[in-house]
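Before I ask anything, let me first share the structure, which is written out below as structure tokens.
Shown here is a partial selection of chains from the complex, left in place.
Every chain is named by a letter (A and B) in the order it is written, and numbering of its residues begins at 1.
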Amino acid sequence: MTKKSLLLFFTVLLAIAAGPTFAQDAPAYPAATDASVFVFNTTLFLISGMVVMFMAAGFCMLEVGLVRAKNAATICVKNIALFSIAGIMVWLLGYNLIYGVAEGGFIGKFGIWGADDADWAQTGYAASSDWYFQMVFVATAASIVSGTVAERVKLWPFLIFVAALTGVIYPIQASWEWGGGWLDAKFAFADFAGSTLVHSTGGWAALAGALVIGARDGKYDQTGRVHAMPGSSLPLATLGTFILWLGWFGFNGGSQLALGSIDNAIAVAKIFVNTNMAAAAGVVTALVLTQLLYKKVDLTITLNGAIGGLVSITASPLEPSIGLAVLIGSIGGVIVTLAVPLLDKLKIDDVVGAIPAHLFCGIWGTLVVPLSDKSASLIGQLVGVVSIGVFVFTISFALWYLLKLTTGVRASEPDEQIGLDKAELGMEAYPEFSPA
Amino acid sequence: MTKKSLLLFFTVLLAIAAGPTFAQDAPAYPAATDASVFVFNTTLFLISGMVVMFMAAGFCMLEVGLVRAKNAATICVKNIALFSIAGIMVWLLGYNLIYGVAEGGFIGKFGIWGADDADWAQTGYAASSDWYFQMVFVATAASIVSGTVAERVKLWPFLIFVAALTGVIYPIQASWEWGGGWLDAKFAFADFAGSTLVHSTGGWAALAGALVIGARDGKYDQTGRVHAMPGSSLPLATLGTFILWLGWFGFNGGSQLALGSIDNAIAVAKIFVNTNMAAAAGVVTALVLTQLLYKKVDLTITLNGAIGGLVSITASPLEPSIGLAVLIGSIGGVIVTLAVPLLDKLKIDDVVGAIPAHLFCGIWGTLVVPLSDKSASLIGQLVGVVSIGVFVFTISFALWYLLKLTTGVRASEPDEQIGLDKAELGMEAYPEFSPA
């Protein structure tokens, strides 16, 4: 035996000893045991993260299409600013708060994340790729908020709220489950890609904001009548929805957290299919339901049908059969269709319909998990939904209220009248087209 | 020999025995024989499928930019609805119709697709990833139709047509070739990524619709004069074209159906290059030709030049040299430039120019295949083009006609006048900007 053949022998031996064994992977392809596993896992995070990052553009287009032209530039500022702030806050605080938690614990570590790839051999992926993926998730939660409180929240207080949400509020509750904290350890709470941890969290924060800030001037009059304030560009809102749909393949698919084996590749593929089918079912349901209820199809509700379907399947996109995924998404479509008038009855002014789509469908998606995932229990799911809801809503409400008392959270009446673009930015989104 | 080293020995032995051998792959990198092959192939489907899915947004933006503002919201509804319906129909009917066909047969099996990944060892990729990829292809064909019949087709009849197209019409003809049916078995018909199977199919269905539904009010007057009805947002149309161009790398590249070997990786890369060059040649040709013909460059025709080039190369994006790809795409650019006035002469009202770009260029691309792919014959290509054309056009025409007799297919004259957005949705795409 030459030295090289000995090296070969021990290299492969080591690989088989140390790497995961996939005996069940059948004869045709033995499990990969070399660096390709690591590269696949890292690539999954990076590619998934890229399309989730692009969801920031999706939210921006959805929101800019659903606000009036006089607030369109401001919503653009908010969206690119919140994505930027999320990145910085997750670096400074968030990541270690999420993943620095002790097993079964309530809060992680404070401190800057160090981009440490030293323990790659244990993780099986580049630490930076995971950070990137988690960071874009956090930004998603913040994007949800901006749509609800659009057209009247002041820019800087909103950005302060975003910093707190992405640096502290989201990370603490996420640590309870994804960091291995108490929800994961004691209640086997199951939330695969974040129906509750991301979408309901964003929704609760948005609801708190809507309550503290109040409705737009003129949205609800004294007699209780609702005055529609139609969005300025439904094509951009539609584009935004398509971008979100695209991004969701990364959102849910990437949450498999691994790609480098046959089992993982099949899982990611199944997730893609279920994710798509839930969205499709949400769209078709919203189409049919608005036709039946209002005798006309409603584009905005249809778009929210897609998002409602997507949020609903996010808590468990792998386990359900396709038929169940269709059902879950379809009920998501029902929820957004029925909840929009409900919120109006409660005079909760949610400009883009984010509360129905992200909060209500997030709860629905989380509670339905035990139907397909036998490791989850309805009790465990309820504990997760309620505890995260109480935590996020309470802290968010307190923070919005504190901002109201200090900086103020709401544009002045004249500013709201002329629009935040002129008032806060001194510019117009469409200077040549805006109605005089 | 320890037990582990024996295990190692037989594992690798098995891999070499069972996996494909790539002796020609040269010394530097021996062929991968482990799960990485499977993961690569699956990843190709998923990533390609994602960008092809995004083509739904591309079509939507192209179409919304080329219709008048009063029909812009409706075209958005149609595009997100058709993509959703395509997913559901391919699940319920389409997939098994395509791939359940007997070798040399005419029609596949009826029945819901079961997401069965059990035979992964034979396929070499996750079944779900293939389903996802095929599904987004079907949606593409439906997207083509919506552009042609925009601005006057009624919403629900259109959606019924989409359900039939994506659940039955497309799948049956696709089974003839991609399912291994009679066109593949008896005529060696060659259509790598679907110049005929996807694009001409969409084009024939669109042509049938245009004929049955008729032209928009006022498009052609009694004296035969054509009245231009310029699109409401050329920037969105341009964005849509760029998105389609992006998606086409997945459309053609993913049609290699495998990535996990050196040969396949090189093939996918060559396809990317040829796809890009055909599109580029289509653009430059349309630019120059409209300048020569009309003394002015025409943006809309230039955008269609890109699409025409892309459709033209789709039947054989791997085999041609770059020079030939440029030539094929360039003639695609000529076709769209010359066919637009031709259709107008025939009073066939194709709102976005989908018939020239997808049908005519699809035929051209299919017929030119034998020039680079010696396994294909002109006769075989003609048989494929004609048989699929006759089948799709006849069934589509009959179905549009049936819809005309039953539900009606065309908005009423006053509805068309005020625009489908107000008439069918009760909303406006740009409520603040639309001309009074």
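To be clear about the criterion, contacts are C-beta pairs under 8 Å (C-beta built on N, C-alpha and C of every residue); 3 or more make two chains touch, one makes a residue touch a chain.
This one's a predicted model, so the numbers in the text were calculated from it and none came from an experiment.
S.K.: Once every copy is counted, not just the 2 shown, what does the total come to?
M.R.: Copies in the complete complex: 3.
One rule holds for everything that comes next: only the chains that are shown with their structure count from here on.
S.K.: Enter the angle, 0 to 180° in steps of 5, of the rotation superposing CA atoms of chain A on those of chain B.
M.R.: 120
S.K.: Calculate how many whole Å lie between the centre of chain A and the centre of chain B, each centre taken as the average of the chain's C-alpha atoms.
M.R.: Computed value for the inter-centroid distance: 31 Å.
S.K.: Using the touch definition from the top, list the residues of chain B that touch chain A in their complex.
M.R.: 4-5, 7-8, 11-12, 14-15, 18-19, 32-39, 42-43, 45-47, 49-50, 53-54, 56-57, 60-61, 64-65, 72-73, 76-77, 79-81, 83-85, 87-88, 91, 113, 115, 117, 120-122, 124, 126-129, 131-132, 135, 155-156, 159, 233, 236, 239, 424-433
S.K.: If you look only at chain A, which of its residues touch chain B in the complex?
M.R.: It is residues 9, 12-13, 16-17, 22, 25-33, 36, 40, 43, 47, 51, 68-69, 230-235, 238-239, 241-243, 245-246, 249-250, 253, 259-262, 264-266, 268-270, 272-273, 276-277, 279-281, 283-284, 287, 291, 294, 296-300, 302-303, 306, 321-322, 326, 430, 433-435 of chain A that touch chain B.
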